[in-house]
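Could you have a look at this structure, given as structure tokens, before my questions?
Omission of a single protein chain aside, the complex is shown with its protein chains in their original locations.
Up next, chain A:
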Amino acid sequence: MAAALPGLAAAMAAGGRRAVYPLFQLGGPQLRIFRPNFFMLAVRPGVPQPEDTVQFRVSMEMTKVDIKNYLEKIYNVPVAAVRTRIQYGANNKKNHKNQRVKKPDYKVAYVQLGKGQTFQFPNLFPEKEQDEEARSFDDFRKKYLEKEQQIQKGDPRRGGVPDWFGL
């Protein structure tokens, strides 16, 4: 370590170019921290999943071991099991030039949480509590729209026949 540091210092001092780090071997000093370039997106499952399963969209290059380590080390989430699959994005749609447009492929990971934890995807768009004014305004608007539709339809006694039809 003592030998490494002067080398680093020398490199840093010689014009501020990028420092050359010694090769890391198990047990050696950890001089660098690597932040992964992966991102995981928790999504709402399309079909009902068990209570302990969370569904993620992950980068195509991630493996099951990567996902487990990512969640355990960065977010302290106990992971019991991970299963992944790759979702093929369709290539059927065509643009205005009649060229095929591909939807991108993505990898889906189903993570089962350990230690008996459960997860339910939250409702991101809950119904807002409406106050008195908003509610009465909504009612009024609904009634007005209904009346307009009734006028459009015409006299119900005519049974849907247009009013220009007749004598």
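The criterion applied here is as follows: a residue touches a chain if its C-beta (ideal position, glycine included) is under 8 Å from a C-beta of that chain, and two chains touch if they have at least 3 such contacts; residues count from 1.
Keep in mind that, in the parts below, contacts and distances are computed from a predicted model.
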Legend entry - Hidden subunit of the complex - UniProt protein name among "SKP1-like protein", "Mitochondrial ribosomal protein S30", "Serine/threonine-protein phosphatase 2A 55 kDa regulatory subunit B" or "Ribosome biogenesis protein NOP53": "Mitochondrial ribosomal protein S30"
Inset, instruction - May I ask which residue of A:Ala81, A:Val101 or A:Val161 touches the chain that does not appear here? - result: A:Ala81
Inset, instruction - In the full complex, which bits of chain A touch the chain not displayed? Write them out. - result: 47-50, 52-53, 78, 80-81, 83, 112, 114-116
